[in-house]
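For chain A:
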Amino acid sequence: MTETDKLPSGRDRIQSLEMRGITKRFPGVLASDHVNFDVKSGEVHALLGENGAGKSTLMKILYGLYHPDEGEILINGKPVRISSPNDSINLGIGMIHQHFMLVQTMTVAENVALGLPSSRGVLTDLDRVSKRIIELANLYGLKIDPSAYIWQLSVGQQQRVEIIKALYRGAALLILDEPTAVLTPQEVDELFVIMNQMVRDGHGLVFISHKLHEVVEISQRISVLRDGRMIGTRLTSETTKQDLANWMVGREVGFTPDRGLVECGGPRLEIKNISCGSDRGTPGLRGVSLDVCSGEILGIAGVSGNGQRELAETITGLRKTTGGHVILEGADITGFDPAAITDRMLSYIPEERMRDGMIKDFTVAENMILREHEKMPYSRYGFLNLREISQHADALIKKFHVKTPSRETHAKNLSGGNIQKIVLAREIFRTPRVIIAAQPTRGLDIGATEYVRDQLLEQRKQGVAIMLISEDLDEILALSDRIAVIYEGQVMDIVPRAEATPAKLGLLMAGVHPEAA
Partner candidate 1 sequence: GTAATQAPAAKFRVAVVMPSSTTDLAFGQSMYDALVKVQKEMGADKFEFVYSEGMFVVDDAAAAIRDYATQGFDLIIAHGSQYGSSLQEIAPDFPKTSFAWGTTVDTFGQPNIFAYEALSQEGGYVNGVLAATLSKSGVIGVVGPIETGDAKLYIDGFAAGVAATNPDVKVNVNYIGSFSDVALASEAATTHISAGADVLTGSAQMVVGAIGKAEEAKALWFGTQSNQASLAPSIVVASQVYHWEVMLKEMIALIQKGTLGGQSFTANLANGGQVIEFNSGYSLPADAQALADKTIKGIIDGSIKITLP
Partner candidate 2 sequence: MRQKLDTLFDALLPVIATLAALAVGAVMLLFLKVNPIVAYAALWDGAFGNSNAFAETLVKATPLLLVGLGICISFRGDVINIGGEGQMIIGAVLATWVGLNFTGLPGWLTITLSMFAGFVGGAIWGGIPGVLKAYFRVNEILSTVMMNAIAVQLMNFLLRGPMIDPAQAELASQIPQTARLEEIFRLPRLAPTRLHLGALIAVILAVLVYILLWRTTLGYRIRAVGQNPHASRYAGIKVQRYMVLALLLSGAFAGLAGATQVFGVNYRMITDGSSSGFTGSAGFNGIVAALFGGLHPLLTIPASILFGALLVGANKMQRVVQVPSALITALNGLVVVFVVSSEIIRKRRQRKREAVAKRENDTPPPPAGVGDTKIQQAEAGS
């Protein structure tokens, strides 16, 4: 008996699953338009599409979170009724959500145990659950502490909890909605190992990602959605990344031009020996020193939770420092409040955009002026200038191709990628002197990703100093002039782009100096 056999499993229950003629309307949006989709056991079926194409909606229908206006779902050829997640869980469907479904104030074990029958009847059996979590984690190579509270975990770790939750329930069919968006390349590799193992075990997987190389690597079939319509399904073996890109956006996509070298125009942002605490009460930064030149992109590489967030927040004034200085264009801004720092034309694209960068119940237009709401021309003598605000919003919506029914739509009703575009548009449009960009392309579709990268390069050309915090090594390597690797609140090393290789960075990110290794 292998370890896996001891775990609950319903993997035999779904040989094939088929969605037929699924239609779903939201106010102002046709999110699914007579979509057909199917998955079989033992395959990874990737679902592609631009932001707002309707991928998550389709999967939420499958998981019972949304009810389709039309269409039916068949399992092993027989129609089934899925009216709630309870139904789908019972049928053997599991889902890892794009936006985490975790209870922040509870532990990992509690989050996993939630909703499951307990071996101790009415009492929780968290010890047992913890033990099994560790078993599972070992089995699939996921490191996780069952007794940690979710709020103590980094985004990447939280993602692992989501995976564990689904694995724990032994889903026959697993939907992974952009699981890799927040993972490091190593973590993605680990996830793929797990996924491959699951496929061999006879699970069916639906995999959503905007990263074509991942899709090509892991899937057997690929379907593409565009504006709620199913464009088609192909075998992965019969397609290439370039085909896919064209197919998805509906026209030719080009290649990166030479970025060209930009002269360093002197340091614009200097960080001197900064220290601060973290939300978990542990030290967040321990004496970090960095500087970013005008016209330079400094990449900050590192596994999530190693101080990236604290770094961004101390610079932007959102977090108190316990030592050191932040110097912006020669002026010491340590301890300034966020407004004063914003006024000095420092832009910040926060990592947790839904929480920190955006007000869900505000309209798109209101969100577009979040950082400048008290400034001319949006506000005069304390009064908002609605005409200016509308024009501004319309302009940004157009320029950044934000897919929204109107500028008056509440931000919460937009797809993840489009929410991201609002933040980006807002932060870039204000012609900043310095940009702190944390995971700026996370969750974006290829077109949008390229657009953002283009914009960052364009800003760099304008002489803006950019700090790019990303766990995506490809992105770091593609954009940075220099790369600082951060580990446990300290800078391990700063490597010029020319000398950086994924291997070298990988070691540094793991806290190992290459020369020591």
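The definition used in the following text is that a residue touches a chain if its C-beta (ideal position, glycine included) is under 8 Å from a C-beta of that chain, and two chains touch if they have at least 3 such contacts; residues count from 1.
Inclusion criterion for the candidates: all candidates are chains of the complex that A comes from, given by their letters.
Keep in mind that what you see is a predicted model, and the values were worked out from it rather than measured.
Shown alone here is chain A; of the other chains of the complex, listed as 1 or 2, the one that touches it is 2. In the complex of the two chains, the chain A residues touching candidate 2 come out as 25-30, 50, 211-213, 226-227, 241-242, 245, 249-257, 316, 318, 337-340, 342-343, 348, 350, 355-362, 366, 370-371, 373-374, 379, 382-384, 386, 399, 401, 403, 405, 446-451, 453-454, 473-475, 477-479, 502.
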